[in-house]
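Here the complex is missing one protein chain, while the rest keep their positions.
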Amino acid sequence: MTPYIAVIGPDPCDEQVAAWCEEIGRRLARAGAVLVSGGRGGSMEAASRGAFEEGGLTLGILPGTSRAEANPYVTVAVPTGVGEMRNALNVRASDAVIAVAGEYGTLSEIAFALKTGVPVVGLGTWKLSKENREVEDPIVRARSPEEAVTLALGLAGGPATRRRGPASG
Amino acid sequence: MTPYIAVIGPDPCDEQVAAWCEEIGRRLARAGAVLVSGGRGGSMEAASRGAFEEGGLTLGILPGTSRAEANPYVTVAVPTGVGEMRNALNVRASDAVIAVAGEYGTLSEIAFALKTGVPVVGLGTWKLSKENREVEDPIVRARSPEEAVTLALGLAGGPATRRRGPASG
Amino acid sequence: MTPYIAVIGPDPCDEQVAAWCEEIGRRLARAGAVLVSGGRGGSMEAASRGAFEEGGLTLGILPGTSRAEANPYVTVAVPTGVGEMRNALNVRASDAVIAVAGEYGTLSEIAFALKTGVPVVGLGTWKLSKENREVEDPIVRARSPEEAVTLALGLAGGPATRRRGPASG
Partner (left out) sequence: MTPYIAVIGPDPCDEQVAAWCEEIGRRLARAGAVLVSGGRGGSMEAASRGAFEEGGLTLGILPGTSRAEANPYVTVAVPTGVGEMRNALNVRASDAVIAVAGEYGTLSEIAFALKTGVPVVGLGTWKLSKENREVEDPIVRARSPEEAVTLALGLAGGPATRRRGPASG
């Protein structure tokens, strides 16, 4: 089965994040994965550009109702008209997600992925803890774009980790 | 305008969380607020019970397609059939959210609220940080159910904080 | 169980349709039903006004993200941010729907109800046929607001007709 891997991150983004995302996109395309993203600018555009330039298939799930809002490296653009709820559709469409840096939108995708059992690989992204007790880190940490891709592809195919029962609450 | 306040938290939940949520529900009902929740068990049932027993209106936005999945203290039950994406609808329906403890579902609601500019009050819930830089805590921390309700009602009505522009990414 | 009955129809609407919808709203409220609507103007406002004036509970499921877009007779307003897809949520929330006159939005709700097994009562609304074969009318026709309400309440409670298996295609 072709793996579908989402790259989630900020829009706009700084040069470091753009370079990471483009490299992740390149490596995913070379591995034959479909790149899933929110289809817009910043990190989404960088990841799509990397995959596109390697001939990869890039799926962009858009918040608005017009295909024209996609960046030029999205090969399959899906307008949804559901606004920020499309973040959950990005996760639904993916076998694993790679979170790169990011703001609240990225956090919403991390959380929705954790809730629905989609593995999350993180590169310089959110850390999660609780006010009054220890929490084991649910994000698999990568130290480079290369490592993020290797981890995501491994987790995407892993029956033990994928689509496991949802955590409650 | 009647404030709509969501109480989000785990299902099932422990006694401490149930007691907090029930108290929050009671106080919201006395203040004339509509209590919004996911309509099911644990913390959602406790909050709904508290509000219901004070004669409050309780709105439960359900993941499945049957009204029968609501707990008995939900006075207006809305089946959606969109599964865990209903978490985003809970937030859309609310002027502020109170997060009590919670697991990944709660985290998804916190994140979606922060993304869409809905104020978040936290009681013993998630803490958010980033791997490589400082983040100002975006959750308004309460130390008791009473304080959580006071803060949420204040933020729900505050034009400066409510429905402010979404943070990017 | 309290029946939830949706009234679906045009916005704006003419005086005849407004009078019908208001009468339907009144009768539903007197019967103890929750009135479900799209929460905006025209037929939705007329039905909500009728129910509201009889002390009934009126649920408005809104297309946008602001509660302020609800008409003043909606007692529980649920902004969704999913645009016209909220028509499907209206149907999900209801045990039966009453279609009064209407344009394409009403047609979408009729169709979604038929697809998901929610009974549809029609008053001066769409007729459905096929290019090349006979179709039994799937809409239960009423000749007056009074009859529409009686039929809808009967069908809402009927286990044989409600939430039956979806028709294919």
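As written, the chain order gives the labels A, B and C, with residue 1 at the start of each chain.
The working rule: contacts are C-beta pairs under 8 Å (C-beta built on N, C-alpha and C of every residue); 3 or more make two chains touch, one makes a residue touch a chain.
Owing to the predicted nature of the structure, the values given are computational and were not obtained by experimental measurement.
Shown chains touched by the hidden chain across the complete assembly: A, B, C. Considering A:61, A:96 or A:152, the position touching the chain not shown turns out to be A:61 (whole complex).
From the options C:3, C:25 or C:105, the residue with contact to the unseen chain in the full assembly is C:105. Within the complete assembly, residues 1, 4, 34, 57, 59, 61, 65-67, 75-76, 78-81, 89, 92-93, 95, 116, 163 of chain A touch the chain that is not shown. Against the chain not displayed here, chain C makes contact via residues 9-13, 42-43, 84-85, 87-89, 101-108, 110-112, 114-116, 122, 124-132, 138, 141, 166-169.
Contact residues of chain B toward the unshown chain are 65, 81-85.
As a working rule, only the chains that are shown with their structure count from here on.
Here chain A and chain B face each other with the same set of residues for the most part; over half of the interface numbers are shared between them. Across the assembly, chain C contributes 65, 81 as residues in contact with two or more other chains.
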